[in-house]
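A single protein chain has been removed from this complex, and every other one stays in its place.
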Amino acid sequence: MNFASDNAAGIAPEILAGIARANDGKVLAYGRDPWTKEIEGRLAEMFEREVAVFLVATGTAANAIAIAHLTPPWGAVLCHEDSHIATDECGAPEFFGGGIKLITMPGKAGKIAPSELRKALERDWAAPHHVTPSVLSVSQATEAGTIYRPRELCELAEMVRPHGIAIHMDGARLGNALARMNVSPADATWRAGVDVLSFGATKGGALACEAIIFFDPARARHMPERRKRAGHLVSKHRFVAAQLAAYCGDGLWLRLARHANDMADRLSARLYKAGVPPIWPVEANEVFVALPTHMDERLRSAGAIYGQWRTNGEDLGLARDTRLVRLVTSFATTAAEVDSFTAILDAGC
Amino acid sequence: MNFASDNAAGIAPEILAGIARANDGKVLAYGRDPWTKEIEGRLAEMFEREVAVFLVATGTAANAIAIAHLTPPWGAVLCHEDSHIATDECGAPEFFGGGIKLITMPGKAGKIAPSELRKALERDWAAPHHVTPSVLSVSQATEAGTIYRPRELCELAEMVRPHGIAIHMDGARLGNALARMNVSPADATWRAGVDVLSFGATKGGALACEAIIFFDPARARHMPERRKRAGHLVSKHRFVAAQLAAYCGDGLWLRLARHANDMADRLSARLYKAGVPPIWPVEANEVFVALPTHMDERLRSAGAIYGQWRTNGEDLGLARDTRLVRLVTSFATTAAEVDSFTAILDAGC
Amino acid sequence: MNFASDNAAGIAPEILAGIARANDGKVLAYGRDPWTKEIEGRLAEMFEREVAVFLVATGTAANAIAIAHLTPPWGAVLCHEDSHIATDECGAPEFFGGGIKLITMPGKAGKIAPSELRKALERDWAAPHHVTPSVLSVSQATEAGTIYRPRELCELAEMVRPHGIAIHMDGARLGNALARMNVSPADATWRAGVDVLSFGATKGGALACEAIIFFDPARARHMPERRKRAGHLVSKHRFVAAQLAAYCGDGLWLRLARHANDMADRLSARLYKAGVPPIWPVEANEVFVALPTHMDERLRSAGAIYGQWRTNGEDLGLARDTRLVRLVTSFATTAAEVDSFTAILDAGC
Partner (left out) sequence: MNFASDNAAGIAPEILAGIARANDGKVLAYGRDPWTKEIEGRLAEMFEREVAVFLVATGTAANAIAIAHLTPPWGAVLCHEDSHIATDECGAPEFFGGGIKLITMPGKAGKIAPSELRKALERDWAAPHHVTPSVLSVSQATEAGTIYRPRELCELAEMVRPHGIAIHMDGARLGNALARMNVSPADATWRAGVDVLSFGATKGGALACEAIIFFDPARARHMPERRKRAGHLVSKHRFVAAQLAAYCGDGLWLRLARHANDMADRLSARLYKAGVPPIWPVEANEVFVALPTHMDERLRSAGAIYGQWRTNGEDLGLARDTRLVRLVTSFATTAAEVDSFTAILDAGC
């Protein structure tokens, strides 16, 4: 019963097999191999346009390198106050960006509220005394397990476009978002205004593989140098490419994500029944719930593993003697695991 | 009638004379001159302890270099959301700090509220995923023209000490604060918990002179290198030292500051009478007032110069058809100037 | 016949099996897993002392992060002019170090000459106008495929120690060096003065795995934050640990390295016979040879893959109409491959 993170899961068997298949013969290093070429073509197809692709091994690298490429050092990144880039990357965007500033905004359930974005845009940003907003970064799914619908993204995009602000999407859980909505990858990203996507495969089932995708390849100029000097150009690059090829091939990524979402739904339904409904809509593979202390303790002593959660600004009006916890499902979560977990809850009533 | 900033004033005659006096003969460059040695001794006396002093030409440099020296790149600086370092330095602290993060806090009238500081400290800062609060930076006087009393500083200091957080004071207007309170420089700084002070002379009447003062000289190790590679080691250093010597000599700085404060008081009193009282206590040399639009326009067409003001978070509940403006007095402001300004206000009633 | 790089090889079967074995169940992410704990213990044993270990996915990351941790931004790194950190990492050490300087030194066959190191140390380094040498970085094996004997390292170490300079070893090919010499890992590293080692497994046969090893764990304070904000903390960390466990387990790394060295020896012997002897001693798994143009062309049209080589300073006095090329063998190089290659050479005589 490990619901600590989707990173707690291992490698999806199809992806491990993909790595093994690529382990054949000698090829040039650093991305000059057929596997890399192939996945680049595959992604162009999947996103229905020419793209520039840069594979790296971690989500933090994907986010920080992408953002640093979109903003000058005197630029600012507008983002949600609970976003991963703002809270969980130990200042990686600031480091890679040469001292950029993240301007955080509140917003319910992990989503940037248009009214807050408007307020942020209307602040006095006159150069050279002030930094200049250069990037809007959105998480899809969000840290609260919720999802931006394409029209919501479009609304945000329309607000920032007149300011020359680029849009970055942290898609560490893009699969989970897409599996839930009935839209194409293109509709959920560049057609909704996204300029650069951190397309995550690791949480979805890969060993270590994230793709930075530029929907305007011209904008990716000098990205190879930026990635290299960050130490993020993997030498045996074929094995990163092979992970993504397996992940994207044959709809695997959406199947894996759908399973994770289903497990979150199952968990959510049981929590409702147990009288502890999730506090935010369960739209991806994360369930947030305010557990009464005794329930929390019972679960933990029964061996359940999961993390306590804290938001930076949103006042959730939680009842006393409750603890906000996060439960994350993954491709590897089983129905039995969910059921064992909720059985403990029920047992305690 | 220029109330745009204390930077609009020129050089106090005594300080210009000090520069001229130092223009005698040849001395070694880069601070190996008698003027530099003298002012270092003078500051030690003034602050009643051994100090390490580093002169630079701008307040932004003083703040950014001081802060960068107190925090590792993965550190965070806690500060007020309207502080100069957060809003007016184009990301200088982030640049000098190698990508540090500024964590801003709300607080009335430019002052950090202890309750907000407590909330900030209680956030989940666990390394290595999160940055680590390393510095608390306070402005004295604040951007709102208010003042921290020593016991208020002590209260903040007591809160951060157990976390190993250092305290930096942006004292661009320290003179104005001290001239108002009846306390010694030592009581207002290190005895109240301040570790490093940006001691400003420029706004007070110098040409371009700020001192970074470490109250624990051991902590200043390698500051010479940090300043040099920032391009902030002035070669003809004696002329920066001479400014500060004149400024601190014979109580000049406090006399100049007292005059600026007096002019702010006079302005404040007249505004009260004119029915537009300052929105924040006038404790230093800045007056903030919500001018009815027609008043604002009349003043400007009469040639008055001053800036509109905007705060990032504080809801001031200003009346409609008013504009929040900032009026700054300086050592060079005359009573006649204040009276001309307020006469225009009165004329319009 | 791919001799382009040891990165052209795939994953050693034992290491791939290690990854598969680790793919079992759910564990905490980011290194809080049993595999990570195990390899840390294993390395302590192998190096005969307590160590602090940080795994990353690339050699550039290992070098740059290690070096950045050993030097302040105003520090300088002394290294060979052809070293990987100086020429092949696109400025990664400078980026991670916040603008450090690499001071390169000439030296025959990729090795730092003590006389050159002495000259470098004797330059005028007085702070704050000059940077301060903080790190000596040596490559083992070197970029020229040669090896420092422990006593050679000790000699360099003795020269830099009085200056407070730390020693970093780029051990991307440490296995090849150790397989050649009859010394223990401890003797070849910390006992010879090395403070921090970039211990490479990727070139030796792993998918993507390098360990930064601090022989004084206290010196590694805050390394977790530095790695995290560099985007180099792999979330499914067990799979990086599992690679290293397989690599170090049961002497695999030395067996793989020995095979690569043997193939280099075989290649070298045949080249001698063919009248084109290697220009530098073949001590690891790299062979450098000045091929007559016609030989080079014949080899390439026969499908042999390898790179042209260029040194920055060493005057090799090569004959006209020759091209300096680099031939790299790996754990996956076969004797047949070597023989096919040299058969083409012979055929052309």
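As written, the chain order gives the labels A, B and C, with residue 1 at the start of each chain.
Keep in mind that, in the parts below, a contact is a pair of C-beta atoms (placed from the backbone, for glycine too) under 8 Å apart; a residue touches a chain by one contact, two chains touch by 3 or more.
Everything quoted here is computed from the prediction, not taken from an experiment.
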Displayed chains contacted by the hidden chain, counting the whole assembly: A, B, C
Sole residue of B:Phe47, B:Trp190, B:Phe215 or B:Phe239 that reaches the chain not shown, by the stated touch rule: B:Phe239
Sole contact to the chain not displayed, among A:Lys111, A:Arg226 or A:Arg326: A:Arg226
Absent-chain contact - pick from B:Leu16, B:Val183 or B:Ala269: B:Leu16
Where the unshown chain meets chain B, residue by residue: 2, 4-5, 7-11, 16, 19-20, 22-30, 56-65, 89-92, 95-96, 202-203, 207-208, 225, 228-236, 238-240, 305, 332
Touch residues of chain C, complete complex, unshown partner: 73-74, 76, 87-91, 94-102, 123-124, 127-131, 310, 312
Positions on chain A where the hidden chain makes contact: 30, 72-74, 98-99, 127-129, 131-132, 222, 224-229, 233
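Everything below uses one rule, namely that only the chains that are shown with their structure count from here on.
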Distance-maximising chain from chain C - centres being C-alpha averages: B
For chain A paired with chain C, centre-to-centre distance based on mean C-alpha positions, whole Å: 34
Approximate Å spacing (C-alpha centroids) for the pair chain B, chain C: 51
For chain B, residues contacting two or more additional chains: 73-74, 98-99, 127-129, 131
